[in-house]
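Heads up: the structure comes next, in structure tokens.
Shown here: the complex without one of its protein chains, the others still in place.
Per-chain residue numbering starts at 1, and chain names A and B are given in the order in which the chains are listed.
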Amino acid sequence: MPWRLLRFALNKKHPEPRMFTHHEKLKSSYDVVIIGAGGHGLAAAYYLARDHGITNVCVLEKGYIGGGNTGRNTTIIRSNYLTPEGVKFYDESVKLWQDLSTEFDLNLFYANRGHFTLAHTDSALRTMRWRAEVNKHYGINSEVVGPEVVKEAAPMIDLSCAGHSPILGALYHAPGSVARHDAVAWGYGRGADQRGVEIHQQTEVLGIDVQGGKVKGVKTSRGYIATNKVLCAVAGSTPRILKMVDVKTPLYIHPLQAMVSEPVKPWLDPILVSGSLHVYISQSARGELVMGASLDPYELHGTRSTLDFVEGLSTHMLEMFPFLSKVKVMRQWAGMADMTPDFAPIMGMTPVEGFYLDSGWGTWGFKATPVCGKTMSHTLVNDTPHPLITGFSLDRFRNFALTGEKGAASVGH
Amino acid sequence: MKILTCPLNGPRPVSEFFYWGEVRPMPDPAAASDDEWADYVFNRNGAPGVKREWWCHTPSNTWFIAERDTEKDLVLKTYFYPGEE
Partner (left out) sequence: MRLPASSGEWIDRSKPVEFSFEGRTFKGYAGDTVSSALWGADVRVLGRSFKYHRPRGVLSLANHDTNALHQWGDQPNVRADVTPLVAGMTLTAVNTFGGLADDKGRFLGKMARFLPVGFYYKAFHTRKLFPMWERMFRTMTGLGSVDLASAQHTTPKAYDFCDVLVIGAGPSGLSAALAAAAQGADVVVVDENAHAGGSATYQIGNDTSRRRLLAELLAKVAADACIRVVTATYAAGYYKDHWIPLVSADRMLKMRAGSVVVASGAFEQPAVFRNNDLPGIMLASAAQRLMYRYGVKPVSKAVVLVANADGYRAALDLLAQGVSVAAVVDLRPAAGSAEPQAKLLRQAGIEILPGSCIVEALPGADGLCAGARIATLQADGSPSAQIRDIACDGILLSVGWAPAANLLYQAGTRMRFDRAVEQFVPEALPDGVFACGRVNGVHELERRLADGTRAGSHAAASVGFGRASGAALPPEAECPSHPWPIVDHPDGKNFVDFDEDLQFKDFRNAVQEGFDNIELLKRFSTNGMGPSQGKHSNMNGLRILARLTGKEPQQVGTTTARPFYHPVPMAILAGRGFNPERRTPLASRHDALGARWMPAGAWQRPEFYQVAGKERLACIREEVAAVRKGVGLIDVGTLGKLEVIGPQAAEFLERVYTSNYANLKVGMTRYAVMCDESGVVIDDGVVARLAEDHFYFTTTTSGAATVYRELSRLNTLWRLDCGIVNHTGAFAAMNLAGPKSREVLATLTGLDLSAAAFPYLALREGEVAVSGGKIPARLMRVGFVGEWGYEIHVPASMGGALWDALMTAGKAHAIRPFGVEAQRLLRLEKGHIIIGQDTDGLTTPLEVGMGWAVKMTKPFFIGQRSLAAIAKKPHKQQLAGITFPVGYSGAVPLECNLVIDGGDIAGRVTSIAFSPSLERYIGLAFLRPDLAAIGTTVSIRLTDGAMVQAEVSATPFYDPDNLKQKEAA
């Protein structure tokens, strides 16, 4: 047992301070106001303070820390994307992830499990090869493997998928990992808090004061704050904020659902994704099977669950793993995914001076939490986009220069 | 499962329908600047609200308009496309 646990036994009183300071009041102005205390907003605050020494910052959260998509996501972390822009960006994120627990002194349960994207058709296999080749070009560990390798990593899988869609091969990505989502938000939140950033929960942004094309302040449910810089990191609520500043984007919101089983003893190490069956699965540290599928078919700004979702997901899951028949699904839920037409994010500056956007994270943004914090804080400070995010600018739509990530992001998240 | 009312077939489960998106009037391609055109092609009114949307009842291939509150997921009415207003 780690010696660090000793202090709990040796202290009469629980020897842990608050992770997040409670601030009674908002100040009248801040250098930077960050909207959204999800992983992204908190990470940006953390790096602003840590790397740039900017601490007169507040993070405004209408609910509670990590309560948006951060706390709902299925935590797949990987960098096996398709476009050079994507691959370089997510690779930087994976590198940051690896040391984050140590940096925070908080166990994020960052578990490197390996990630298989299964191909059931030869066209899928072709896309896998494309991704593998681009990945390797940038030094990322991805390769196309045959069904026998899948079988070795998950010996119990029915490679024929009940005879409907035999697995022809897979993209194997050794760095694929999962982590404990809440802890990521807490770690960034605590780190930012310790450096002087104020986190205000239960504080909703209701309007943004823009004058002459420049941000002047923010209207909140607890009063007005003056500021020249606002970072919007609100995932599924982005279009609502964009309306306040009258910035147009391609973002649209569809729900994404997921479900989790009762805990069972470990039987599955890797993360498995099937693009053809539209499902994916991993097993958490608690033994629960975390399962998901593709996006809901229509726009909705809500987080209701549907029965069709769990029915379809279970059907396909049993095609791969028939022996899960008697495992019980405990809970299902949903988040609002901020989608883009090319499945790449929208990051950086906007037509409104002082209004910065970290959005378009759809179904895939958890893994980008660290690198988004890094690059957005850089962008805010230097008022010029970080080199890693130039491919994700809002301008790309005006220029018909999309960053086509669909082949790597649709079900894979 | 949600029920949607097809103007031709009456109330049916939503799994029988295909969602296309909000009705977006196309600007005159000849008159629109490149920027205006890109705005039409890519940008969306992503904020929640009551929207006029294209839906199709797929078994019968019937296209129609639904006025739907995209926050409450409440369909206010459905009707055949009346033509450009």
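Following the convention adopted for this analysis, a contact is a pair of C-beta atoms (placed from the backbone, for glycine too) under 8 Å apart; a residue touches a chain by one contact, two chains touch by 3 or more.
Everything numeric in this text was worked out from a predicted model, so none of it was measured.
In the full complex, the chain left out of view touches A, B. Screening A:Ile54, A:Val94 or A:Val134 for touch with the missing chain picks out A:Val134.
Shown as candidates are A:Leu118, A:Met317 or A:Ala368; the residue that touches the absent chain is A:Met317. Listed by residue number, the positions of chain B touching the unshown chain are 1-3, 18, 20, 29, 32, 34, 37-38, 41-42, 54, 56, 58, 61, 63, 73, 80-81, 83. Of the residues in chain A, those that touch the hidden partner chain are 1-2, 4-6, 8-9, 14, 16-22, 63-67, 71, 84, 98-99, 101-102, 105-112, 120-123, 126-127, 129-130, 132-134, 136-137, 144, 155-156, 162, 164-165, 182-183, 186, 201-202, 261-267, 283, 285-287, 304-307, 310-311, 313-315, 317-319, 322-333, 341-342, 399-402, 404, 406-407.
Basically, only the chains that are shown with their structure count from here on.
On the side of chain A, the complex with chain B involves touching residues 238-240, 242-243, 248-253, 297-302, 304, 306-308, 338, 341, 397-400.
Of all residues in chain B, those touching chain A in their complex are 1-2, 15, 18-19, 21-22, 35, 38-39, 42-48, 51, 53, 70-73.
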